[in-house]
Structure formats: C-alpha cells, structure tokens
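To keep things clear, I will list the structure first and then write my remarks on it.
Yeah, one chain of the complex is gone here, protein chain that is, but the others are all in their spots.
The letters A and B name the chains in turn, as written, and every chain counts its residues from 1.
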Amino acid sequence: MSVLDILFYVFSAITLISALLMVVNPNAVNAAMAMIVAFVGTAALFVLLEAYFLAILQILVYAGAVMVLFLFIIMLLDVDRSEAEVAYKDKLAFAAAVIGFGLLVVLVAAAFLKGFYLPEPAVLPVAELPTGQAGGFAFTTSAKSFGYSLFTKYMLPFQVTGFLLLSAMIGVIVVSKKYSEDTK
Amino acid sequence: MTATQSILAALLTPLLSAVLIAFFGRRRGVLSSIVSVVAAAGIVGFTLLAIRSAQNETITASFEWLTFGDFTIHMGILFDGVSATMLSMVAFVGFLIHVFSLGYMADDKARGRFFGGLSIFMFSMLGIVLADNLIMIFIFWELVGFSSYMLIGHYLDTDEAAAASKKAFIVNRIGDLGFLVGIVYAYWHFGTTNLSEMEGIIAGNSELISTTIAALLMCGFIGKSAQFPLHVWLPDAMAGPTPVSALIHAATMVAAGVYFLIRIDYLFTPEVLSFIAVLGTSVAFYAGFCAYAQNDIKRVLAYSTLSQLGYMAAAFGFGYPGVALFHLITHAFFKALLFLGAGSIIHGCHHEQNIFKMGGLFKKMPLTSLTFILGTLALCGVYGFSGFYSKDAILIAAGFESGPLFVLLVIGAFLTAGYMGRLVWITFFGKSKSEAAAHAHESGLAMTVPLIILAVLSVVGGLTQFWPEQLGGLIRADLDTLHHVEGYDAMHLKVIYLGTAAWVVGLLGALFFYGFGAKEDRLETKAGPIYGFLAGRLWFDELYNFYVANIQQRVAELLGFIDLVIIKGLIVRGSAGVVGAFSICAKALHVGSIHNYVYWFLGGLVLFMAAAAGIF
Partner (left out) sequence: MSIGLNAFLTIAGLLFAIGFLGVILRKNTLVIYMSLELMLNAVNLALVSFSRFNNSMDGNLFVFFIITVAAAEVALGLAIIVALFRRRQSVMVDDLNALSR
C-alpha cells in the first residue's frame, strides 16, 4: 500500500462526496462550491494518473473559469432559495430516477465483478516507453508532447476548435443582446 | 411530289384544318366552313396525285413512333390497290358531302364545331384507310369513334342526340374490347402487327392462322359496322345532322369495318368466314323487316344501311372480299345520295322528318326527287345501275356457297325494294299532307350539285370496265374468279330473274299496298299486330336497357361500394389514420418537461446497453 494508493482513496472519496453534495444541496451557490471541490478532486486524480498538464488545465479552466462563470450567473439571476426544491414530491419521477441510477451502478459494478473486466495492462515506467506503441504517440508526462501532437496529428481538430471558440463567442454576444427600441 | 408525300399530305390536310378551326374558327362559322371544304378539296387533289404517281405499285412507308424496350409502335402507310380505291371513294364522297353541308348547315349556329368535327373525322378515316399495322388502325378506329360521338351529339340541347352519341360510342367500345384483345393476341402470335408482315408470315407457314385471332378481330368489325348484336346504335345515330348521317353512317365509317376485314382477309379461317356470312345475312334479313315500321325518313335509310352492311359482310363471308369492296363503293355512292336527298327534303320541309307528313314533293322539288329516285333504283338493284352489278355478284356468290343464305338474301332484296318503294311513293307523290310540305322549295346549288354528281355515279359507277386501272384491282380479280366458277351462267341467269322480280314486285307491290301519298301507314291500320311486332325490332334495345339498368347497375353499385368504403375509407383513410395514430402517440411524448425527455433518454440508453450486452 503505497502513499499513492492512499491518496487515490482519499481523493476519490472527496470527489464522490462533493459530487453527491452538489446534487443534493437545495442552495445553488452551495452546489457550485461543492462542484469546485469535485473538480479539484478530479484534478488530483489526474495527477495520480501522471497527466500533469491536464490536471493544471482542469484547475485553470474548469474550476477557475467555468465554475466562476456559473457562480456569476447564479448570483446574477438571484434564485430564490425557497423555490430550489428537489423533486422528492413527484413519486413517479423519483422512482424512475432511482431505478435509472441503480441501473447505472449495476452496470458499472458488473464491469468490476462479472468478468467483464478489462485486462490490467502493465504499468511501465514512463520514460522507457518506445515511441509509436499503441498506434499513437507514446504517453509522456511532458507538455511538449501535447504541443507536438496538437500540431501534427491533431492539427485539424485544433483549428476547428479555434473556429468553434470564435463561433461560441459570437453566439454568446448575439444571444445575450438586449433588443430595445433604439438599438436595432 | 412523290407518292408518299402526296399521301401524307392527304392525311395531314384535314388534321391541319381541324386544328385551325379548333383554334380560330369556333365562333366563325363561315371561316370554318371554307377551311373545311378547302381541306376536303385538297384531300381529293392529293389523292389523285398520289394515285397517279404511285403507278399501280404498292407504296409503304413507316416510322417508329413509340418504343418500350423491344416493343415498338410504328406509324406507317400501306398504299395498294384496295386502299387506293377506298381512298378515292372516301375523298370524293367526303368532298361532296362537305359541299352539301355548306348549304344544309347554313343557318346553324354551331357551324364551326360541325366543320371541325368533319375535318377530324376525315383525318381519322384516312388514317384507317392508309394504316399499315393493327395498332395504328386501332388508334384511328377510336378516333373515328370519337368524331362520330362528337358529330352525332352536334345538337347539344336535345337529350336524344346526347343519348344517341353516348350509345354509339359505348356500343362501339364493346366491340373494340374484342378488337384490342385480338391485337394483343396477334402480336403475341406473330411477333408483329404489321399487315404486310403478317401476310408474309402466313404465306410462309399456313399453320399459323388462328381462329381465335380472326374471331377477336371480327369483334371490332361487329361493333363498327353494326352487325348483330351491336347493331343498336346505328338507328339512334340518326339524331345527328343529315350530312353526318350521310358521311359517317352510310358511306365511310360503318364501311370501315368491312374495309378492315378486307385488309386482314388472309387471317380468316373457314369457320369464322361462314360465321360472318351467317351474321351478315341475318342482319340483312332482320333490317329489311324493321324498315317497314319506321316513319322517320332517316330511320328507314338507316335500316337500309344496316341491311346493305349485312350484304357486304355476307359477300366477305362467302370468300369474295373484292365483291364486298365493290358493294361498299357502290353503296357509298347511292346511300350517300339517298341521305343527302333526305337532307335536302328535310331542309326544304323545314326540318320535318316524318314521311307521313310529306307528300307531293315531286312537283315542288323536282331535282331532289329525281336524284332520290335514281338512288332508290340503284339500291334496289335495277338492271344497269351500279347497285345491280354489286348485288348481282353477291347473290351469285351466295348461290354457289350456301343455299339457305341465298334464299334469305333474295328475300332481303324483295324487302329492300318494298320499303324503299313505300318511302318513295309516300314521300314524293300524292298530295302534300302538311303545311311544311306544301311550302317546300328546291334547295340551293350547294345542295343540289352534289346530288347530281352522286346520282351520275350511282348510275354508272358499277361499270368497272371504265374505272381507271389503278383502282379496283381486287374487285376485278374477284369478279373474274366468280365468272370462272362452274355453272356461272346458269346461276347468273337465275339471279337476274330473281333480282328483276325483286325490284318489280317490291316497287309495284308497295305502290298498290300503300298508294300514292298515303296519310297513315296502311300496315298499321290493317294489320296492327304485325306492325307492332315489326316496330319492336326484336326488342334488342329493351333487352340491353334491362341488362344495363338492372344487372350492370347492381355490379356498378357494388364496385362503387368497394371503392368508396373499402378502398377510400379503409385503405386510404385507414393508412392515413394509422399514421395519424402514430403521430398522436409521438405527440404525447413532447410534453415540454425536460425531465420527461431525460427519462426517455434513459430508456433509450438502457435499450442500447441491453443490445450491447447481447440480450437481444
């Protein structure tokens, strides 16, 4: 039981518990806070998986930008606390939800138990991986490989994502524009 | 101008005239009449040109009209001696009738429509005469039927004309059903519907003649030429204007059936030929009786036409198509003359058609009466007139081929003379029996000149020695064959005696029985039951009416029920309803609640997972 294993258990607990809290909490702001904690936990799990660049990216973009935006909007819209109810009252919906959730859990567990196992691949030390294995670029922990892949193999998605961000920006401007009599 | 070009010009001129009238002449009566008459003259001119440049050869030309896979419909012309003869007759008589119509229809308001109909009729008729394959004949056959429909129903505001035109067309169609099946069968059997090709195939292998094909094609003839049992439309067709009756229902359209038989002569087996002979004789006999109970001048002539068509069919059935063609041509001359004469009388008596209201017309309308009487003599087969030669040949052929039929045909000749005599004595002699007849006056030149020309033709037309050599080849050949049959001279003498007896007894007998200008029908007054039986005309019309009204109507209603309830209601509306039901179910899914949509999403996801896990 190395330290990494213990860390894994700790961080996965943190993630799951804060995710659950987020879903259950009637107050939207509290839910957003729990969400941030869940994201940080996920980032920690990324670190455990030696995807350091992605971990930082997760903190910066998700926890740092996306959740801040969420909080901003929540506070802008100023939702009344009394209206934020969970749909416990609707029995049928609740039953359906629980069943659905149960199904998902069962399926996930089945992957663990019944021999749907994925074979445990060997975890080789990173530095000695030969290039070209597994059909793509070899796994490295450096950000340089990100850059390398982005500008060679994944050039097209890279550019398209650029366009996507542009269109998203334009879309946001258009959607949130207020139309009054004098600003046509 | 080559022969082919002249023929095509002759064929297309009336079409052009019809198109021009349809577009420009509907309201302009004078313009359309001139266009139509000029077109008819053009047809005559082109026909003469064609005959001269053909130099007695057979001209053929065809082009592919429609192709479906390896089946092609050709349009072509087959111009040999028979079609040359028929073409000249149709063109010339048609032209004379066109000229007559100028005078007769002068005060009719719908002249444009009438002349357009005449032009389209000429086009269709020429198509039948010139066609070189069965399918083209069928197409023009139907066109002729349509023109007949249009022209019979010319007087739109009378119920009688509308009903008569419908009846003519429908009865014709019944015959055409057999015709069409026959064409399909012929194509399947021979691989071609071209007349010359079929003739060649049969000449090469005479096993290929099929009774079925001949019988089926004969159905078309039965419908078009008004034989039993489809003869009922011809008397009713007299509801149309008199020039129409002359052109279509005496000279050309009803003769088209006989012409068609002559064209496909090589397809016939002896059984079918004898059947046609019997059929023709029975119609000739039957119509002769029916004419005694008719008071309308045109109806008498209609039954006379029926009778003469029976003679033509009988001649064909005896195996002498040339004799049938001969009688066709001479009949065209004198029957057209008789009808036009009747038209002149009707016009002169201000549209009075009942013969018992006429009388004493001989003094009032001398030219018409004279020509009419000449036509009557030709019809009765008086020695030297055209009708004599053709009827003579038919009776001789009958004498050689079949005893009973010979007797019937001779009796038919007696009957013919009888009813024509009745018509002539009552109409032209004695005293005028109505105001209209008393004020009758001779018709104008447009009407009398054609009468004179036709009268001349009726008198001399039978002398085939004087016909130009390009025409009448088949006629002369068959007459020759007849001459060389054993016992010809004895039979010929017998027929001359019987024929002369027929017309003498008939005409004089009618004179004594009916008297000059009788006021009412003596047969009706003296022998009512006989008259009533003759007027019943064997109750064909009543039988058909009963069938249509009771049996066919029930079937039609049943089919209507199936159509309305089952097909429209159940199947069409039902399938639309099933779709509608689906849409209602689908609509129920779109509630607007996001959570509902997510549940459905979950349901789909579970399904996909189950499929992936291999449950189904």
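Worth pointing out:
Heads up, the rule we're going with is that a residue touches a chain if its C-beta (ideal position, glycine included) is under 8 Å from a C-beta of that chain, and two chains touch if they have at least 3 such contacts.
Predicted model only: the values in this text are computed from it and were never measured.
Across the whole complex, the hidden chain's contacts among the shown chains comprise A, B. When the omitted chain is restored, the residue from B:69, B:529, B:592 or B:614 that touches it is B:592. Residues of chain A that touch the chain left out of the display are 1-2, 4-5, 8, 12, 15-16, 19-20, 22-23, 28, 31-32, 35, 38-39, 42, 45-46, 48-51, 53-54, 57-58, 61-62, 65-66, 69-70, 73-74, 76-77, 79, 83-87, 93-94, 96-97, 100-101, 104-105, 107-109, 111-112, 117-118, 120-121, 123-124, 129, 133-140, 145-146, 149-150, 154, 157, 161, 164-165, 168-169, 171-172, 175-176, 178.
Chain B meets the missing chain through residues 590-595, 598-599, 602.
One rule holds for everything that comes next: only the chains that are shown with their structure count from here on.
In whole angstrom, the spacing between the mean C-alpha positions of chain A and chain B is 92. By the touch criterion given at the top, residues 595, 599, 602, 606, 609 of chain B touch chain A in their complex. Those residues of chain A that touch chain B in the complex are listed here as 87, 93, 96, 100, 103, 107.
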